[in-house]
Each structure stands twice: as C-alpha cells, then as structure tokens.
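Here the structure comes first, spelled out in structure tokens, and everything after it is commentary.
Left out: one protein chain. Kept in place: all the others.
When the chains are written out, they are named A, B and C in that same order, and each has its own residue count from 1.
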Amino acid sequence: MRTSEEYKEDLYKMKPNVYVRGKKVGRNSPELGGGIYTLSHTFDLVDHPNFKDLLTARSHISGKKINRFTHVNQTAEDLMKKQEMTRKICRLVGGCIQRCMGCDAINGLSIATYAADIAHGTDYHKRFLEYLKEFQERDLVAACAQTDVKGDRSRRPHQQDDPDMYVRVVEKRSDGIVVRGAKNCITMAAVADEIIVVPTRAMTENDRDYSVAFAIPADTEGVKIIARTTRLRAPEELKMPQSGVGDDENMIIFDDVFVPWDRVFLCGENREATLAAHLFALFHRHSYTGCKPATTDVITGFGALIADYNGVYEKHNVREKLVELAATAELVYAAGIASAIHGTKTPAGTYMPNEVYANIGRRHAGLNFYKELEILAELAGGLPAALPFAEDFLSPETGPLIRKYIKRRSDIPAEDVYRCLYGISNILCSSFGGVYAVAGVHGGGSPVMEDIAIWRSYDFEKKKDIAKYLVGISRDLPGD
Amino acid sequence: MRTSEEYKEDLYKMKPNVYVRGKKVGRNSPELGGGIYTLSHTFDLVDHPNFKDLLTARSHISGKKINRFTHVNQTAEDLMKKQEMTRKICRLVGGCIQRCMGCDAINGLSIATYAADIAHGTDYHKRFLEYLKEFQERDLVAACAQTDVKGDRSRRPHQQDDPDMYVRVVEKRSDGIVVRGAKNCITMAAVADEIIVVPTRAMTENDRDYSVAFAIPADTEGVKIIARTTRLRAPEELKMPQSGVGDDENMIIFDDVFVPWDRVFLCGENREATLAAHLFALFHRHSYTGCKPATTDVITGFGALIADYNGVYEKHNVREKLVELAATAELVYAAGIASAIHGTKTPAGTYMPNEVYANIGRRHAGLNFYKELEILAELAGGLPAALPFAEDFLSPETGPLIRKYIKRRSDIPAEDVYRCLYGISNILCSSFGGVYAVAGVHGGGSPVMEDIAIWRSYDFEKKKDIAKYLVGISRDLPGD
Amino acid sequence: MRTSEEYKEDLYKMKPNVYVRGKKVGRNSPELGGGIYTLSHTFDLVDHPNFKDLLTARSHISGKKINRFTHVNQTAEDLMKKQEMTRKICRLVGGCIQRCMGCDAINGLSIATYAADIAHGTDYHKRFLEYLKEFQERDLVAACAQTDVKGDRSRRPHQQDDPDMYVRVVEKRSDGIVVRGAKNCITMAAVADEIIVVPTRAMTENDRDYSVAFAIPADTEGVKIIARTTRLRAPEELKMPQSGVGDDENMIIFDDVFVPWDRVFLCGENREATLAAHLFALFHRHSYTGCKPATTDVITGFGALIADYNGVYEKHNVREKLVELAATAELVYAAGIASAIHGTKTPAGTYMPNEVYANIGRRHAGLNFYKELEILAELAGGLPAALPFAEDFLSPETGPLIRKYIKRRSDIPAEDVYRCLYGISNILCSSFGGVYAVAGVHGGGSPVMEDIAIWRSYDFEKKKDIAKYLVGISRDLPGD
Partner (left out) sequence: MRTSEEYKEDLYKMKPNVYVRGKKVGRNSPELGGGIYTLSHTFDLVDHPNFKDLLTARSHISGKKINRFTHVNQTAEDLMKKQEMTRKICRLVGGCIQRCMGCDAINGLSIATYAADIAHGTDYHKRFLEYLKEFQERDLVAACAQTDVKGDRSRRPHQQDDPDMYVRVVEKRSDGIVVRGAKNCITMAAVADEIIVVPTRAMTENDRDYSVAFAIPADTEGVKIIARTTRLRAPEELKMPQSGVGDDENMIIFDDVFVPWDRVFLCGENREATLAAHLFALFHRHSYTGCKPATTDVITGFGALIADYNGVYEKHNVREKLVELAATAELVYAAGIASAIHGTKTPAGTYMPNEVYANIGRRHAGLNFYKELEILAELAGGLPAALPFAEDFLSPETGPLIRKYIKRRSDIPAEDVYRCLYGISNILCSSFGGVYAVAGVHGGGSPVMEDIAIWRSYDFEKKKDIAKYLVGISRDLPGD
C-alpha cells in the first residue's frame, strides 16, 4: 500500500493536462491541494488503530492485505465494512472522501466483464482481473467518468446531431481503440491516478459505438481535464482540519484518445454496457449509504454544538431538529445494511448490493440534503451569513471587540464560538458548500434516477396481488 | 399449538365481561368477530407451506416447536424472522394481525424480570419462565395493557388528585396482590386469552405502588373491558377476505382485581418497572417495522391496481407516488433489519433490538401514515367517497346502470373495478380506516415518543466531537 | 327568500328517484336528513344579526334582496363577501355547507352563455337570465353535476367504446333535447331542488354532442340518483349540532332525460362548453378559499380544545402544530382575497376571480388536508380511535367508571372531555370523516388539476425573461 507521500509523488510526476481558471496547471498546483488533502486520509490512516480494520481488506485474488478502496466485495460483511469505513472516514473531511468512485467502478466492471464473456466468448474479465491486480498492488486512485455531456436530452447517443455527445469509439486498431467525447461532473479526476470510463445509460443495438468501458492513466495523451475547484480556507492562525478540504469537479474531454486493448473492458456489447452503467450506479449508491450519513453526522455535530454554545441545547425545538437529522442519517445507513443483508453473490464472485435498498437509501439522502442545510441554518441563526472575516477576528483593532460581542456562555471561549460559526459558515455560505449541496442531490444519480431504478426493480405486481386477494378479485393467498 | 377452532372454543367459554354499545356481551358476539377472524390467521397458517417457517419457532426453554408469537427471541435471525412473519401475515388481513403485543410483552419481561432478580434478589424471572412455559404450551393470545388513562398529564402517578389514574397495587396479600386503575387504547383485549400489564412510563421511587407488572386471564373477576369495535363489511354476494376483518380498541378497568403471586412479575421495583415499560415499547416498535410495511404494501397494492384499471399505471405522476409508497415501506423495513443486525444479546439470553434503529423505523412509519392515505386518495380519485353502496350495485334496478357507468378498460370486468374501489373506500372512508390511521400515528408510541427515545439513546456528543475536530476546537480524531 | 321549512316542503313533494342501500326512497328519508340539516342553515340564518349582511345580497337583475347563494358576483367586494360568508357558515356545520356548487355554476354560466351568444349569435344568455331570475326568486338550491364517469381515461368523449361515458345529447327535438350519460361524485344532489349540468373537460370539435349545459329539476323523469349517504350521529342525551350533520355523494344517471330549450344553456358549442367547464371550476375553487379555512378552523378548534383539556395547551410542540393549522387556513384565505382583488370584470358584467390565486389557494388546501388530520390525531392522542361508545358512556353500569377514568384537569367536567373527544373521533374515525378527507383532496378539482390550471395561466415566459436579463442573454429590463 502506498503512503500519501507516494501518492503525491506519483501525481506530481504526471503530465500537465488540467486546466483551472484559464491556465494549464501541474498536479502540484495549490488549486488542487484540497482534493489531495482529502484523499490523503485514505492512505494515512491504514495503520491507525481506529481505522485499520476498516481501511484494509484481504484481496480475493492475491490474498494480500490491500486498501479497501481497491477491494472487490465478496460478502455481505464486506459491503457493511465498506459502508462503515466510508461513514467514519468521511467525517474526518467533513464530507466526501472522494475515493469510492474508482472502487465502485471496479466492483461494477467485475460483474459486467464476466457477463460479457459468458454472452460473447470474449476475454474482458481476464483483462479486468489483470488490471485489478495492478490496481490493488499499485494502490491506485481512480475517478469514474460516467456522465456524458448528453447534448439533446430527448435523443439517444446515435441520434444526436453531433455524434460526440456521448463518448464513443472512433477507431479500432490492432493495438487498441481511439475514443472521443466528453464526460462532465466528474469529481476528483484532476487528482486521480486513473480514469475509469463506463457508459452513462442504457444502450441499444444502434448505440454500439458508445458501448465502451476502459481505464487509462489520467494524463494520457488527448485527455483534457477542465477543473472547477473550490476550497475551504482559514488563516494559519486558525489552523483547522476543515480548512484543508477542497474539491474539484471536472469536465474531461477525450480528444481522440488511444486506449490499448488490455485496458478496454467493453467495446460494442450494448447489453453489458447497459449492465455496467447500471452496476456502477448500484455500487455507488450503496457507497452513498455510508458517506451521506457522515455528512449528516457533520451537520448534526455543528447543529448540536452551536445550540450548546447558545445555551439552548435542551430546548424542545432544538431537540426535534437534531432528532430529525439523526433519523435521516440512520434511515439511510439502515438502507445500506439491508442492501447488504439482502444482497446477492453473483457468478463472478462479486457480492452485489440489493438494488431496492441501495436506491431507497440514496434517494432518501438526496431528498433530504437541502432540508438538512435548512435545519443547520435554523439552529445556527443568521450569523453564519454575517460572521466577520477571520482577518477581522484576528486583527488587533477589531478582534477584541468581536470577541467581546460574540461571547455567549461564560464557560465557552469566544474563539470556540467563532470557530464553530466559522465551520457552519463554511457549510452554509461558501461556494464549496454550494457544490456539496448540488452533489448531495445529484451525485450518484438524483432522486429521480433512483425513482426509475426502484420503479424497474420493485415488484409492484405482487402488491396488486395483495389488493386482489383482499377484495376477492383473486383467491390466491399472497405469500410474498 | 392450538387450531383457530380451539382458540375460539376457549374464548367462548370465558365469563362475559366485555361491554359494547351499552351491553355486556359474550366473546361470541358478532361485534367481536372481526378481531377473532383476524387472529385466527395466526393459528390457521402454521402448516401452510408459504408461512410455516415463519409462523413457528423452536422454544429455547422446551425445545418444542411453538407458534412464533409465543417465542422469546434469541438471535438477530429470530428478530428478522419475526419481522418478516409480521409483514407477510399482516398483508392477509389488510393491516394489523393483532397478536404481536403479547409477544412483545413476554420478550420485554424476560429481560426486566432477570434484571430485577439481579438487583433485588427476587425470583420474578423464575415465575416468568413458568408463565412463559404455559404461554407457549397453551399457545396463548395476550393483550398487552400498557397505556394508563393518566389523568392530569403534567403530573406523575403519585401526584394525581385521584390516585387511580395509573394502575396500582392497592393491597398486598400473602397469596397475591389487588390492583386498581384503568388502561385505555388497548387493542384486541376483548378477544385475548390473557392480559399482560406493564407500566406506561418511567417510575420514580415515589411511584412504587405503580411499579407493577403481571398477567391474568382476560375474564378475571373485577376486569371490565369496554370495547369500541369496528368492522369492514360487505354483503355475502361480494364475499371478500377484507370483509371479515375487524378491530376492538378497549378501555380495561381493573376494579380491584386479585392477581396471585405466580402471575406477578414486578411489584414495587421502580427502576425495573421503568425498564419493562421501555422494553415492551422497544420490542413493539421493532414489530412495527414488520406490520407498517405490510400496511403500506396493501395501500401500494390498491393504488397500483386502481391506476392500472384506470389505464394510467405508467403515467409519471402515478409512478412517482407508487415509488414514494415503496420507499416508505422499505425504509421502515430496513430500519428493522438494521435494528436486528445491531441488536444485543442480553444477560437474560433474550436478543434485544437496537434502540435507535427500532425507533427511527417506527417514527418514519408514524410520520408517513396520513401521507400514504393521501397518496391513495390521489390515485383513486373521488369515487371511494361516492361509491354506490353494495346493495345498489347488486340491485336489479340500479346495478346494471352502475356497472355500465363504472366500466373503464374493456378488459377489466365492471365488478373488479367496483371491488377495487370498495376496498379502497374501506381504507379511506370507513370508521375502521379512521381507527387504523390514528393507530398508525399513535400505536406503539407516536413519533413524539420515538423522538424522546432517540434523543435519549443517540450519541449526540460524538457528533459534537466531529464538529470540534473539524474546526480545531479539539484535536482528537473522532473514531466513532 | 324561502325558510328552511319551505325548502323541506318543496323537497318532500318531489318524485322519489333517489336510491340508498338498494331502495328507492323519498326525500324525507332519514338517510337524507344530514344534508337537509346542513343546507337549512343557509335559509335559517338570513335574519341572524351575525350573518345577515353576509348571507344576503342585492340582485343585480331584480334589485331585490336575495340569498347570496343565488347571487351573480358583480364586484371584488362581492367575491370577498361570498368568501367570508362561506367560511363563517361552514364552521357551524363543521365543514361543507353544500350550497356553493349551484351558486358557482350560475356564475360560470353567466359568462359562458354571454360568450356563446357573441360568438354564435345564439340567445343562451337571455335564457340564462330568465332562469337566473327564477333561481333567485324561488331561492333555489342546485347541485352542479360536472364530473362525468369518463370510462377509459386515456380517450376523449367521442373516442370511447361506449359513447355514453360523458353526458351527451342523443336527440334534438323542436321543444328540447334528450340527454344520456352519468355524472358521479356529485355532492348533495339528493337534497337539491335542481341539477345544473356543465361539461367536465375541454371539448374538441368532435365532442360537440358532449358540449352541453342545462338545468333541470332534480326529480325530472329519467333522472336516477344513487346516493352514498353518511351521517355523524350521537344519542339524544348527547345532543350536539355536529350530530345533525350528514352528507350524500351521488351518482346521477341521465337515462334519456328530456330538457326543454329554455333550460338548455349550451348545445354543441365546444369552445364555450370548454369555457363553462373552466369557469365553474374557477368560481368553485374560489369558494374553496372560504370553506377550506372553515374546515381548518374546526380542526384547529378541536386541536386547541383537547390540548387545553389535557393541560398541554402552552407546550411548544402543541403551539407549533396549532400555528401550522392557522397558517394553512389563512394562506388559503389570503389567496381568495388576492383572487378577488386581482379579479376581472367580464363583458357579461360578472366579476371573475383571478385564476392563479384561486388555484393556488385551492391547491394549498388540497395538499394539506390529510396533514391537518394528522396534526389533529397527534394533538388528540389515541383515544379518538378507542373512545367508548356513547351508549357505554351513558350506561349506569359502565358510565361512572368511564367518567372517573376519562377525567383530566379538575376544572373540566368529564363529560366535556368526552364530548370533545367524541367530536374529534367523528372527524378522524368515521366514514363521514373519511368522505370529507377524500373530498378535501378532490372536491373542486384535486391539486393535480390546479397544477394544470396554474401551468396554463401563469406567465412563465416573463420569469424566463428575468433570468435572461440577469445573465445578459437579453438586455430588456423585465418590467412585469
């Protein structure tokens, strides 16, 4: 397993192909430091007594101890461990730990490549296992590029005026393929070692050129990463973990990129491409049953803390808001547990989460994110929007006056009150916080996508049978 | 195990002490038939291939096969089986199967009596095990009488003007105790073999006379059961399972009732009385994670069926409503699974559900019941409120006209449409349906009670630690 | 103006054509007493000092003082008076006063007939004014029959397999027309003097046979009224206004009914038929901004009263629920006021409510009805579902015990507590209450219908202009 220093070294060696605010920058640009800081936790804590059992796993292919973010789940227990790891480590960065996408992608591809080989006599799964071995041994961080730019939303890939609106194969060569197109809303691609590409939707027979999955180093020739970066910042004097955190959301442009065959995992198999799209989403939604409760934990923590500092922690309306937050976090987490318990061992050996439970969990999280921000705003009052800047708090001229007037309970230092409000302001009143909220709705598929998944996978016919039985339309006892 | 015939025979032999609409009636009164019909399912299906694995269990005391409703849970698996049984059998009666209260009471008492003996050197647990043996062998049905009438809600039991506002011990004798008071909102007491009494709230040292738990036959001298009965009815010609269903909600008056010592499980131990109150609620809320999803299954079934008959099943707004129902059912069910998985093996041997998950599950169900009715009303349109009476539907003069005008899709018989709407009308526009909705909010403790339980048991301090870490108030890494 | 006695006398003289529970009954059947009791208030209070200014108006055609329920609104003031009257008188019957439909129908037809004459050179408006004169002088009560049975919901009237799925003209004769079809969900038709028929949806050129509006006495040959009746009942000893209240929801079958030309207001004009459908809905939704707040007033009253009796009236969670109810009532009422203030004087002279405000008001009411019931259930606790029957409360054997145990605050008689819970139980746990709730969603058009009306009438283009201006897509200053 790598150390975070090794991870950074590897990053800094990459060819510059990241664009930020009109400039091409190296991975060592301060703009990208937030994502790197965040991801480093997944390397740094593998030996920490509180986290090591969660952050590591035993590889089912090599038998070696590996970072759990590179593990392909084999059991329900594995899924629950991943969920718990995700929740506990996300808390340390106040939200998304940014490493699950690659993990979810390899889990999905482990099944889809197997299915393709069975159906078509191909050898994708073997290629995939080779890649997986490397992925685990090199302890790689991968972005999963799924969401295409999509052009006219009412048309399928092959129906677009511009055929590049979905990533597609423009050339097949003896040594590999050439792909063109763009993916957007791809989190942390600017700080990943690798980019794993999977399709974004169901593909028909006419969409075979778009039925492609592969993995490439993030600085491969022809790849352009346009990054929108956000940071939470605080002056040195107010050193705090939250201030290291940052995010990059990227448009990845594939400007005729060559991919060698051993990195191609699907190419033309539209049904398995559909399956791969579906499976990445499924594993990713299960991951959300870990990270979203963590985000709620953070919001709950700040809400409880400011209420405490304000001296109103025991008030009825504070309690009911905090319980509301706890209920949201734990319902989502419970859905993840149920998804693991009712999961399935697939022929590929990979253990797959139950689809209904993974989707209702992610859906519930997505439907409640803005509500949670609202609760935090209610608990915190108006100050997060009006908090004096840190420079004024630290200034000798205005600082003492601000300390005097921000003081509440005599046993709580003014600086602790300020820090608490500072943290809340970062969540509620920063561009980072805003990005987070939008991602809370859409990341991993918005509630409307989960509605579709539930509609497709839930057995409503069985429910109709219950009604028919009860009013005598049918006499069959509904057993299930 | 008894048959339903034996259960009825036993009931009909009881002394009349049930009052309905101003009259004292025997257990064979048609007014009570609805509850008896409902409960009979728990006897009749023990050999049915679809249900036998769920409806029976192996007694941990006798090793015999017993009805699962008399079983004390020993493992997480047991809790999940109970939950699944509850969901599947409740569907057959369109809602509450009415037998879980007794089961939840014995589970709670199995722990509380053990705790009392440890603390006080008493022998309640031994008495309890004797009673449990009988309970399992005679395959008994018990009401659990918890909710006292409570008088002035701002005062504790011992502070009331009238000391009988909570059930209390008025005399201790060598052979037993005499109790006085009343419990209300006690479901199915009029059709139970036994009444198990547990306290309704936390008891202080001054409330020791009220710290009492016991079990008695439902027709014990001095017990008066005032029943509010409701039925779903349909004419013979429209034979349907739903029309057999009924409910009785009871005020049970203990007019100086003698209880022999071997049926007394707590008497004066205020802390364990508090525990017993708490534990019955906990097991009962876990049971709700089975029955409430069943109720939602029924509502979903009728909603989907009428949408289908109306020819709008695939419409976007229908789909989103049905998915909403499915999500509610499965989030509650998932909470029950998580409650089992994160449960605890107690020193008494009983396996106890996790409190947070049981409570968030029950809370979510309670917060959504009226919403579910609203969705059903939206899907069904106005006709459930305006459906011609069955007698008019069956009448030769008006029937043919009603059939002509109620017809929708050509492939669905008019009578099926009528039956479907009839069933929905029973849910939305009957006194039974109304009772059901109120019970959906309050049964097993209303959401506000679950808020209190969550507030007490959830570790909000750990959440504050996360916030403190993130903004540098504390440097401790929050591990949990 | 008639007295309620005269109204009843007129009713009782009608030919029996009402069917209840398989029997044809006269209007003096006790089954119909609830509706008659309710409607009688609109006659009895015309001289009452609190109500006379509201319940009467000055006819714009005759100049005479008339019952406001027969008035065609001429000013914004008129609309606000109607709204206030509706709210204040509805409270006295705990909900729907059941006389607004006829009033809303004549208001709608006053505009649609005028428009038809302008477009087609017909004389419908003249006929209508003659009818209106009679309507006002005879102080008539009319049901408005709008909702057709509709058959296959995915097809227009003329596309149905059975052409009678919407009421249609089957014959035109020199002296009048013959109509066939059925309307359902028609409130109070069984106790109305007249039935006014208007179309239920937009009509195309192919639906001209269905583009018909007319008025007939409710016992006209060929009319069959299938009534679903519900009552709130209490024993004589518990005399209370609520127990007089009842409802009838009807399927009206037009079995080849002859309508003379002077009672025909549209016949074949599909555009004005569409307008008539639309206008009745509009006036009716404005009426809902009066009656729905009244229903909320009743729910608020019972919620506040039981909280008071329980001694928890000042508790934070009680207060927030009561404020929530108040906010719902007053937002709906405010929408009615805004609808009047922003209304339009039409060429016909009739003053028409603003469509957006009438619709958002009705919509808000419809979206909150079940929520209001839920709040009442939360405030009242479980007893409304378990309240001993009145006969047991009044029985010498059980009554004293029930009184003892239902007692709360020492200054509130047990009977007052019982009465209050009895009233709440009537709302929450009766078939009448259930009918009411379904009507709360669907009466006057369900929220989904208001969505359509708002979508059609709200100027979203102007909103887009604001966005375009702000980001520089357009330079035009959005003025409106």
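Keep in mind that, in the parts below, a residue touches a chain if its C-beta (ideal position, glycine included) is under 8 Å from a C-beta of that chain, and two chains touch if they have at least 3 such contacts.
Because the structure is a prediction, the values reported are computed rather than measured.
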{"item": "Candidate in contact with the missing chain, chosen from A:Val178, A:Leu394 or A:Leu477", "value": "A:Leu394"}
{"item": "Residue touching the undisplayed chain, where the options are A:Glu6, A:Asp123 or A:Glu378", "value": "A:Glu378"}
{"item": "Options A:Gly349, A:Gly434 or A:Gly479, residue touching the unrepresented chain", "value": "A:Gly434"}
{"item": "Residue numbers in subunit C that touch the chain omitted from display", "value": "48, 50-51, 88, 91-92, 94, 238-242, 297-298, 300-302, 304-305, 308, 319-320, 322-323, 326-327, 330-331, 333-335, 337-339, 341-342, 356-357, 360-361, 363-364, 416, 419-420, 422-423, 451, 454-455, 458, 460, 463-473, 477-480"}
{"item": "In subunit A, positions touching the absent partner", "value": "19-24, 147, 149, 151-154, 161-162, 164-165, 182, 184-186, 224, 226, 228, 230, 249-251, 253, 255, 310-312, 317, 369-371, 373-374, 377-378, 380-389, 391-392, 394-395, 397-398, 401-402, 404-410, 428-431, 433-435, 437-439, 441-443, 446-448"}
{"item": "For subunit B, residues in touch with the removed chain", "value": "315-317, 320"}
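Note that only the chains that are shown with their structure count from here on.
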{"item": "Fraction-based call for subunit B against subunit A, same above half, different below", "value": "same"}
{"item": "Length of the line joining the C-alpha centres of subunit A and subunit C, rounded to whole Å", "value": "51"}
{"item": "Interchain centroid distance [CA atoms averaged], subunit A/subunit B, Å", "value": "40"}
{"item": "Residues of subunit B engaged with two or more neighbouring chains", "value": "none"}
